[in-house]
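Note that one protein chain of the assembly has been removed; the remaining protein chains are unaltered in position.
And now, chain A:
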Amino acid sequence: MIELEIGQEVEMEFGGKAKVLSVIGSGGQGIVYLVRFNGQKWALKWYDINKMAKPSAFRKNLQNNINDGPPSNKFLWPKYLTKEAEDGTFGYIMELKPEGFDSFVDILNTYKLEIDPLSGRAVKRPVKFNTLSAMVTCVINIVNAFRQLHRAGKSYQDLNDGGFFINVNTGAVLVCDCDNIAPDGSNFGIGGKPGYMAPEIVRGIAQPNVQTDKYSLAVVLFKLLFRGDPMEGEKVVRDVCLTESSELKHYGQNAVFVYDPNDDSNRPVRGIHDNIIKFWRIYPDYIKDAFIRSFTTGITDPTKRIIENEWQKLFIRLRSEIIQCGCGRTNFSSMFIHQNEKTFKCPKCGMEFVTIGFSNRDYRTPLYLGCKFYTCEIIPESDDFTAVAGELVENKLKPGVLGIKNCSDRQWKAKMPDGVFYDIAPGKGFPVWQGLEIDFGEVKAQI
C-alpha cells in the first residue's frame, strides 16, 4: 500500500486511529497527509518502503528519535509512529507547520504559488524578508538549530532548501523533515540533494555525517544570503546540459567555488548569476572569508569546515553591524563610508553614526535609533541571541536626545556626563555622549 485514501484510517502504534483528510505534499520517500488524530490535526508522513534501503532499521531509528525528543523547539520533530501495516509500510505523525511560516524554497523563488479560488489559476505571491535584521536572525537561527542537533550527537543527513520553514517577519526558523536524522556515523539510506551534498558524498566515498552536514549547512547559508549556487559558475554553465557525469565533476571531483581566490575558472556569469555578483560586493570580508574557507579548503578537508559556533558568532556580529539610516537606507556597515575609526557615514544622505566598542569584541558597533544588542553580546556565557538586552532610544521628555535603555534584567553601571558612574536598573536608561562608558558586569563598553 503506497498511497492512502482520503477518509482511510491508519492505526497508531499506541492505539487510536489517524483519519486521512487530504494530501499535503509528496517527497522522495513518501507522501505527507493531513490527518485527524485525538481530535487534533496533524501531518502524517507515509513511507513508500519500496524506495527505502532498510525500512526496519529506518523505523527503529525514528522510534529512537521520538524517544529522545527534539534538541530544541526549532524542530518539527516526529511525534508518534503508526502501526506497521501487514506489508511493512508505516509512517509517523508530527505537528503541522504553524501559520506565518513560509518554506525556504519560496524564499529562494521570491514568490509562492497560490491557487486563486475564483479563477482556479495559480497566482504568484511575493515572499521576502521584511527586514535585514530578520534575515540575519534567520541565519543565526538555522546555525543554532544545527549546533543543537550536532551537540546531541546526531546528524541531519539531508540538509537542503526543503528542510526549513521561516517566518519572514521575525526570522524564526522551524527545521522540518527530521526523519532522516540519525546518530552521527549511522545512515539509513539517504544521500542528500544534489547541490547540497558534500563533495565526498557525491564522489561516493562517504556517507552523510556531522562533517557533511557542515558542508550542506554552508550551502544553505550561502543560498540564503547570496541567492545562488556556490559551485555553479562559468565552468559549469559551459557544460550546457547537466548530465550525471557533469554533476559528478562539478559537485564532486572538481568542485570549484565561484569566488575561489586561487582559481577563477568558475566565476559567476552576468545575466545568470546576478544575485551572487551583486551580494558578493555587499557582504563584509569576514563573512566572505568564512564562505571561501568552507568552499575551498573545506571541500577536500572536512575538518576545515566552519563549525556552527563560529558561524553563529560571525552572524551575530553581522547583525550588530546593520545600520538603519534615517533616510531609509538599511545596509551593513561595510556598505557605509568609514569616515574615521569611530564613525560611519551614510553615502546617500551624509548622516553620521557613532560607534561603540565592547570589551569582548575587536570591532566597533554602529549606533542608530532603534538599534539593539542582545543578551549573548553582553553576558559571555549566554547563548541567548533573541532576548534584547539594550536598545538605542530617544528620550521621551527630551526630544532629540538619544540614549541606551536597559532592557535586560540585570543592573548596569554607566558613566554620565558629570564623570560619575551611576547604577542603571532594568527599564532605566542613560544618554549617549562622547565619554560614555558602560559596565555590564563582565563585559564593558565605551564610545
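Please note the rule applied: a residue touches a chain if its C-beta (ideal position, glycine included) is under 8 Å from a C-beta of that chain, and two chains touch if they have at least 3 such contacts; residues count from 1.
Keep this in mind: contacts and distances are computed from a predicted model.
Chemist: Determine which name in "Phosphate-selective porin O and P", "Lrp/AsnC family transcriptional regulator", "von Willebrand factor type A" or "Ion-translocating oxidoreductase complex subunit C" the UniProt entry assigns to the undisplayed chain of the complex.
Modeler: "von Willebrand factor type A"
Chemist: Using the definition of touch stated at the top, determine which of A:L34, A:L96, A:A206 or A:V432 touches the missing chain.
Modeler: Of all options in A:L34, A:L96, A:A206 or A:V432, contact with the hidden chain holds for A:A206.
Chemist: Have a look at A:I337, A:L369, A:A387 or A:V401 and name the one touching the chain we're not showing.
Modeler: Here the residue in touch with the unshown chain is A:I337.
Chemist: If I consider the whole complex, including the chain that's not displayed, which of A:L62, A:V236, A:L314 or A:I404 touches that chain?
Modeler: Final answer for the missing-chain contact: A:V236.
Chemist: One chain is left out of this view; which of A:L76, A:I142 or A:I277 touches it in the full complex?
Modeler: A:I277
Chemist: Could you please point out the chain A residues that touch the chain left off the display?
Modeler: Touch with the absent chain occurs at residues 2, 25-26, 28, 50-51, 53, 104-105, 108-111, 113, 122, 124, 128-129, 131-132, 135, 161-162, 187, 189-195, 197, 201-208, 223, 227-229, 232, 234, 236-249, 252, 264, 267-275, 277-279, 281-283, 330-332, 335-337, 347-348.
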